[in-house]
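Report on the structure given below.
Left out: one protein chain. Kept in place: all the others.
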Amino acid sequence: MGRGNSIALVLLVLAVAGLPFVTTGSYTLTVGIFSGINALVAIGLCVLMGSAGQVSLGQAGFYGIGAYVSSVLSIKFGLPVALSMIAAMAVASAAAALLAVPALRLKGHYLAVATLGFGEIINVILNEWGPGGPSGFGDIPHLSLFGYTLSSTTSNFYFIWLCVAAGLVFSLNILNSMTGRSLRAIHGSETASIAMGLDIVALKIKVFVLSAIYASLAGALYAHYVTFISPSSFNLFYSVLALMMVVLGGITNVWGGVVGAVIITILPELLRKFEEFDVLVYGLILTLSLLFLRKGLVPLLIEKAARLKGGTDARA
Amino acid sequence: MLELKGISKGFGGVKALSLVSLSVEAGSVSALIGPNGAGKSTLLNAISGIDPPDEGEVIFSGERVNRLSPMAIARRGLSRTFQHLELFGEMTVLENIMVGRNARTKAGFLAAGLRLPSGLREERESLSSSEEILDYIKLGHHRDDLASNLPIGEQRVLEIGRALATGPKLLLLDEPAAGLNMRETRDLGELIKRIRTEKGITILLVEHDMDLVMRISDAITVLNFGEVIARGTPLEIQKDPLVIAAYLGDEAA
Amino acid sequence: MRFGKIMLSVVMSVMFVSLLFVTAGAAGKEPIKIGAILSVTGPASFLGEPEKNTLVMLQDQINKAGGIRGANLQVIIEDSKSDETQAVLAAKKLLEKDNVVAIVGPSTTGESMALVPIMNAAKTPLVSCAAGAPITNPVSEREWIFKTPQYDTSAVEAIYTYMKKHGITKVGIITIATGFGDAGKKALHEIAPKMGMTIVAEEKYGPKDSDMTTQLTKIKAAGAQAVINWSVGPGQVVVTKNWHDLKMGIPLYQSHGWGSKKNIELAGKAAEGVIAPLGRLVVWDKLSDKHPQKALLKKFESDYKALYKSEPGTFGGHAYDSLMMVVEAIKKVGPDKKKIRDYLETGITKMPGTGGVYTMSAKDHCGLDAGAFEMVVVKNGDWEILK
Partner (left out) sequence: MFTVFLQFLFSGLTVGAVYALVGMGFNIIYNSTSIINMAQGEFVVIGGLFMWFFSETVKLPFFLSAILTVLAAGFVGLLMERFTIKPLKSNDLLLMIMVTIAVSILMRGLLMFKFGKDPYSYAPFTEGEPLNIAGAVIQQQTLWVIGITACCIVLLFLFFNRTMMGKAMRACAVDTTAAKLVGINVSRVVMISFILSAMVGAIGGIAITPISLMEYDKGPMLAVKGFCAAIMGGLGRGRGAVIGGFAIGILESMTAGYIHSGMKDAVALVIMLAILFFRPAGLFGSVAMSKLRKF
């Protein structure tokens, strides 16, 4: 997995484990929870964009499927939450495969357009047929594992960041495996990849499905933590926000997804003091960051670090 | 090994290939030559399925493959290099070669993500065989350099190495000596010969460097304006008046 | 690259400065802190905007009049951006960073629902400005939750009662595809059988749609005797214009979201004859002087107009009622969360507000009587109460 990644992972685990001890109350932890949920979505999107070079404008659709399917199964059918979360991920991956098969046969931006349409369709469906319609519904049970119910903020915080860490390790493993090399190869030269006998359509579909699984897991975690969901949390704005996290953090490194998600989640909290001006400051910060960070924060920092070290191996 | 029957290919009215037939003996080094625009690269693309022919049949190891996708053709043991290098520039030399092995591996996302034993085993196999190939093509000292940082000559060799990693029965080389100096060309010729004799891989190459072609080929086919105008051993081709005319222009005929 | 470096530091310092702002907030001499979570921006800002204005105005008025129990009132308003996630974060922030004794809002039903478990866990009272019935029902599971807006069913009842008097039994409904419209649709369906009404057509439109003639044409073709439009924002003006253009020949009823002069201005002539159940806030000048709400409505509306050059509307009124209820409780029992909650449940009796006269109980955390609405028609560009 690389020394850089291992060190970063250890630091992350220490930070997550330590945070509840240095903060009072649950406000910071709640911010942390939403950061973690967003980070999951962003990691999936990062793998999709950074390695397969595809753009999705429909992650909110999978995020919504995760939240709704898991909630409905646990409320209406009385399924244990853990089970309904897994079912939700299965439904989301099926939907992703169905969408990707026709979309990925086409070249260029079609996945972006197709996912945009898909996300909007899911939102219409949630509005029309989702329980509670546009008003949404509440009283969703918390996640229970081995007889322990995650109702406190701290327990949710730990569990969600456990998922993030697992998701990170999983995707780092993939990227550093044969599969990951194939994906990077596709990004490098599609012609050569085909000539090497790589099944690029199948690989792209798989990555897309993977990104959908991450998003749906995040959606399910969201639903069982907040215990209330409505379609407005799963619309195009969220898809765009997810894209923003990834681009801001840097698409070429999965850590970029995590960093971008944390920044995008914390930023509005930091800007509360600006009251209504926050929209302006927020827009300004986004514009400037994109203009001047370009490759994204994480790749930029790695580059800097490498230069400090004297230009040895820059790649984590 | 490879049999072409009546291959034709047009690009919007322009006939790039017409009724090209050709056969490549197993275990031979065959060359395809011809002046610029003769349709050599078009023919390689037609064989490897990247730009399938309009008409005709491509028969590889006794199987008709001209309706198959390039991926499927590659998996049947046909590998190639490109005239305009198509290396994975942002990956290291070793990684480039490992990608060549990837099509032969089975482990999927789950095995990779969870580092299951099956995935790790394949990973180790892939690594060791790739390192072997790296030594075979004598690029071991560039193992961890980015492919795009290599000089052209070594990039060409790396492409051959990557193609070897897929474990081909037939290797198509598209102008492997383009941009190489004398010494590099000589080494390349040696490498191609070794691949044929030591690994028993059949080779079909398109090349402009006549010295190289004449030195290593068993059989030569000459294309001009999309048609086969001659075929034979290097000695026969050197004497063929049609070939001389094609290369030197009409006045010589 | 050098430019990049400079900008990087600019971005970083903006973030850092904003961080300082956050930490440098509190201090000063012990004011009484009430939190408010409102949809100041985002799709529901039509609610949050007047609500926020109202709270800012009331805070100043109360403090100028000497505050509560000698202490200043501080209303800390957080923008939820019409988003449940943001509402949750805002609530945590108010509860922990600001130590508020009670929270007013949020503006929408969804956001209020998302806060129910948090408020119950934090044992802090919440007085919501949203109308949805599940916010306070079942009361046993909503111990710390109250709300001031009328139930949607009260508005529907007012419309149906008026319709029946005029011989209308078949209606076509058209609702906006948001939580507001959806809640209205549910209420319209729920009450219809009890009142002997039949819904012959049910249509929807998006909050930013620009033409609803298709939906209205269908409603007419279905044989409706009247159209009921349940929405807020520009949609209700577009529906009114389309209804007028189509010369439908059947009356148009709007929801209580219609209660703003702005709508009449935007719709112009088309608004003539449109009927809606409105809170008394918009027609206070047409009430008799003996009406218990009149004095309060008059003062609130004219103060608001003088300050903001616009109308508070029904929604500004919700914030007024929610805040004044909490203020009333603190005046009586002091800034103690549990005591405030108990007072809200038992002490609020026959208290006039903008939405009606409130009487809370352990069974009812909304406490509004029916008849909080007047049926109002648009005539000559002004409101007129229908008898």
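The first chain written gets the first letter, and so on, giving A, B and C; residue counts start at 1 in each chain.
Heads up, the rule we're going with is that contacts are C-beta pairs under 8 Å (C-beta built on N, C-alpha and C of every residue); 3 or more make two chains touch, one makes a residue touch a chain.
Since we're looking at a predicted model, the values are computed, not measured.
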Which displayed chains the unshown chain touches: A, C
Sole residue of A:9, A:125 or A:166 that reaches the chain not shown, by the stated touch rule: A:125
Option from A:11, A:83, A:145 or A:284 whose C-beta touches the chain left out: A:284
Selected residue (touches chain absent from view) among C:99, C:198 or C:214: C:214
Contact footprint on chain A, counting only the chain that is left out: 49, 55, 102-103, 106-110, 112-114, 116-118, 120-121, 124-125, 127-128, 236-237, 240, 243-244, 247, 251, 276, 279-280, 282-284, 286-287, 290-291, 294
Sites on chain C contacted by the missing partner chain, in the whole complex: 41, 43, 45-46, 49, 174, 177, 203-206, 208-215, 217-218, 221, 233-234, 237-238, 245-247, 262, 266
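In this section, only the chains that are shown with their structure count from here on.
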Inter-centroid spacing, chain C versus chain B (mean Cα positions, whole Å): 73
Chain B-touching residues of chain A, taken from the complex the two chains share: 170-171, 173-174, 177-182, 184-185, 187-189, 191-200, 206, 210, 313
Chain A contact footprint on chain B (complex, rising order): 48, 50, 69-71, 74-75, 79-80, 82, 86-91, 95, 98-103, 105, 107-109, 112-115, 119, 122-123, 126, 144, 162-163, 166
Chain A to chain C touching residues, read off their complex: 24-27, 30-31, 34, 127, 132-136, 138, 222, 226-230, 232-233, 267-276, 278-279, 281, 285, 288-289, 291-294, 300
